[in-house]
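Just one protein chain is left out here, and the rest sit where they should.
For chain A:
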Amino acid sequence: MDIPSEEYLLKCSSSCAGCSDSLTLRYVLKAAGPDTVLIVPACCTSVIQGMYPQTAFNVPVYNIAFGAAAACASGMSNALRALGRKTSVIVYAGDGGTLDIGIQALSGAFERGTDFLYICYDNEAYGNTGMQRSGATPLGARTTTTPSGKMDVKKDIDAIVAAHSPPYMATACPAYPRDLFQKVRKALMFRGPSFLHVLAPCPPGWRFSPEKSVELGKLAVKSCMWVLYEREHGKLSLSSPSRTAMKKPIPLEEYLAPQGRFEGINAETLEALKQNIAESIKRLTAEEAGG
């Protein structure tokens, strides 16, 4: 499947250098095409979009309050279907707007079977307000509200979404653009709610240099700290980069070392992270094998 050359994210966008949120969006919009409405809650994306009267996105974007995106999508999708339109309704929200304040609306919209795609780009903190911890911040990571490292583990939003049994859900990372592109295309083929959870390495938030965004995404996958998979009608299949990585993950230190946010992580926390990874590999391989 060729990735179209059309650009829907225009050149005037105002993201940080090396931003994987915008990189993700670029592929998402290429996959979704022009008959798409984005619903964006408060997050970095609402800044990247630019300032009135300009907009950096070449599809309609409906900005909405922080905790309201999925509910807004329920209303919009119902109205558009009532009008006989097939327009793709895509929520494009950060991890805070998904795992924390937006989870009630997310859960409601999934339970009601709203026909839409919910994309959570996960930079593992509140970027918009200057890198405070979110439910997605991993154990041990320093943020402005966890200055000595987060004490709680990352909330498992995928398990929570999976419990709603959507017809399609997947994880992705813009370091693997073809995989991301295909998953968006696929998600939009399903009627009802679908979910895409995208790891979005964030240079200022994670404290690494901007040219390394793609490399960081690859290291996340290769260390199995981030696993690429899809779940179609509940059936899990690992995506090939993760299938390969799981056979022989690279040492976690190779992923953590380039990031300032894990600086000074203690041995105990590092061990806990490694254990979480080992458990997730075990769980996912067993699930794929039907165990």
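Here is the rule we use: contacts are C-beta pairs under 8 Å (C-beta built on N, C-alpha and C of every residue); 3 or more make two chains touch, one makes a residue touch a chain; residues count from 1.
The criterion applied here is as follows: contacts and distances are computed from a predicted model.
Asks: Looking at what's absent rather than what's present, what does UniProt name the missing chain, "Dihydroorotate dehydrogenase", "Quinone-reactive Ni/Fe-hydrogenase small subunit", "Intermembrane phospholipid transport system permease protein MlaE" or "Pyruvate synthase alpha chain"?
Replies: "Pyruvate synthase alpha chain"
Asks: One chain isn't shown here. Among A:L25, A:V59, A:A172 or A:L284, which residue touches it?
Replies: Touching the chain that is not displayed is residue A:V59.
Asks: Using the touch definition up top, pick the residue from A:M1, A:L83 or A:A289 that touches the left-out chain.
Replies: The one listed residue touching the chain not shown is A:L83.
Asks: For chain A, which residues lie in contact with the unshown chain of the complex?
Replies: Given the touch definition above, chain A has residues 34-37, 39, 46-47, 49-55, 57-65, 67-83, 87, 104-105, 107-108, 111-112 touching the missing chain.
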